[in-house]
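With one protein chain removed, the remaining protein chains of the complex are shown where they sit.
Each chain carries a letter (A and B) given by its place in the written order, and its residues are counted from 1.
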Amino acid sequence: MLLPAHDYAQPGSLDEALALLNASPATSRAIAGGTDLIYNMRGRLEQPELVVSLRRLPELQGVRQLSDGSLRIGAGERLADLLRNEAVQRWSALAGAIRSVASSHVRNMATLGGNLCLQTRCWYTNQSEEWRAGRGPCLKTGSPDCHALPGVEVCVALNNADLAPLLIAMQATATLASAGGRRELPLEDFYTDDGIAHTVLGPGELLLALTIPPPPGPAVYWKHSSRTGLDFSWGTVGASATMADGRPVALRVVLGSLTTRPLLLDAPVRTILEQGLGDDAIAAAQDALRGELGALTNLYTPAAYKRELARILLKRALLRLRES
Amino acid sequence: MNREMIRLTVNGDPYELLASPRQTLLDVIRGPLGLTGTKEGCTTGSCGVCTVHNASGEAVLSCLTPALEWDGEAVTTIEGLETSGRLDEIQQAFIDHHAVQCGFCTPGVIMSARAVLNEHPSPQMDQINDGMSGVICRCTGHIKVREAIRAVGSKLDRRV
Partner (left out) sequence: MSTEARPGVIGRRQPRLDGFEKVSGRAQFTDDVVLPGMLYGKILRSPHARARIRRIDTSRAERLPGVKAIVTGEEIPGLMFSKHQPVLARGVVNYVGEEVAALAALDPVTAEDALRLIDVEYEPLPAVTTLREALRTGAPQIHEHAPGNIGPVKLQDFGDPDAAFAASDLVLSDQFRTPMQHNTLAEFHVALADFSDPQRLLMWTPTQSAPMYQKGLAQGFGLSDSQVRILYHHVGGAFTGRGRPKPHHFIAALLSRKAGRPAKIRATNDEEFIVFRGSGDTHYSFRTGVTRDGRILALEADVTFDCGAWDEWAMILWLPALYLNWVYRTEAIRYRGRFVYTNSVPKGSHHGGIFGRMSAGWMQHINRVAEELGMDPVEFHLRNAVEQGDTTMDASTFHSCGLKDCIRDAAERAGWKDKYGRLPPGRGIGIGIGAQASGSKGASNDTSAAMVKVAEDGIVTVYTGIPDMGQGSHTAMAMIAAEVLGIEPADIRIVAGDSEVTPFDWGAFSQRGTFTTGNAVKAAAEDARQQLAAVAAEALGVEPDALEFCGRKVWPAGAPERALAFTDVIGHTFNGLEGRFIMGRGFFNSPRKFGALAFSFGAQVAEVEVDRETGEIRVLKITAAHDIGRAINPLAVEGQLDGQVFSGLSQVLFEECRVEGGQVLNPSRLEYKLPRTWELPEVDYRLIETIDPYGPFGAKEVGEGPIIVTMSAVANAVADALGGMVPEIPMTPWRVLRVLRARERHGAGPIHPPGLPEGDQAA
């Protein structure tokens, strides 16, 4: 479980970092807090030839309140620092989501960017190389087989990043930077359905910052995991609503950790917008989930439990919106 | 593979040493620096026995971070908690409250407890729970660990 051989560079500016990454995009990797990358390198799930440190890049730091009330957060901001930031604290759902990540130890190292770029997880793959030898390679490690859901052609590893669902619900946009320039996109478009290329980051491209508009109404977040501390989620939900007369007139609900891409719900949300937040409407929204989940894997929790959990996550988020 | 000379301040002492990208901060602390108070456990961030402090007195996991990242920075290990031969009050509280059993987790648990107190001089129970959930103490079940932290915290309370 030692680190594989590689080179290491610690650039002092974004341009320098992008140039380094761009020189050999396929074999280099950025390291922010390292809490995910080092783990994966120990298991030889990642074997970059060059690791480029983001630790000293001023361009990735900082939390700024923009004139429209949005928050612009540098991808290199440590989660622990964000929790101490007053602007972040005012958005309690966001603060709650950050606090739910791992443990304070990890949050003292981990960054926002690292969390959003977190590698997808699968318990046949996120193991040591020796362990994996027992089953042979999979889609992610170079074979046509998937051990989690035999027969699928696209990797179904889970997106376990706890901050993604809420930030998508809050309509955050991501700013990406590469040697070729910058681009912006809604966070939901940052993710894909492929557990291998699970973000749209191009070769040598970095996540530079996140811009979160001020919540138009209540936002809620809830994480369900085995333990309260230090645990990846079994399921998370982030939701944000615009309310008028106790009824949502705009609503976004996102489920996390159940699938490869955070799930921005459609039919259940339409149900609520049509029927409101009464008990019957919530039950109808739960039933409307059925078509949105697709095939679920048995990763970490049984698939049947995931299906049940999705219903509960949705219900609890809606109840909290109703109470807020 | 490059090896680099790095400068590290550990427990106030300056070191210059050659480190390779394959070494974590933990490898360097326990290996060339010979500070074996910091323990090696899971090496994957989930047991906390490798906990040390960064320059701000926050708990970080030395097993999950490359040594080269720390060039020019300061770190405190369990060996650095004593001041002129006197135990830190949290160390003494661990003895008094029997928050130590086998002792293997203890350096990491104490560094974590100290970090909780650094941030919250008189911590509430949820602040203790949050700050200590990254470590695991199989022996004590954390019960007396929490007691020891509370005891130091409430002593501070009385002082103000």
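Convention: contacts are C-beta pairs under 8 Å (C-beta built on N, C-alpha and C of every residue); 3 or more make two chains touch, one makes a residue touch a chain.
Keep in mind it's a predicted model, so treat the numbers as computed, not measured.
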Missing-chain contact among A:E130, A:D189, A:E274 or A:D287 belongs to A:E130
Full-complex touch with the removed chain, picking from B:L8, B:A59, B:V100 or B:A151, is B:V100
Listed in rising order, the subunit A residues that touch the chain left out are 1-2, 123-124, 127-128, 130-131, 133-135, 224, 226-232, 300-302, 304-305, 308-309, 312, 315
It is residues of subunit B that touch the chain not shown, namely 22, 30, 35-47, 49, 77-79, 81-82, 87, 91-92, 94-96, 98, 100-107, 110, 128-130, 132-133, 135-144, 146
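Going forward, only the chains that are shown with their structure count from here on.
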Subunit A residues touching subunit B in their complex are 1-8, 10, 31, 33-35, 38-39, 42, 51, 53, 55, 80, 99, 102-106, 108-109, 227-230
Contacts from subunit B onto subunit A in the complex sit at residues 1-2, 4, 21-24, 43-46, 48, 51, 54, 58-61, 63-66, 68-69, 71, 112, 115-116, 129-135
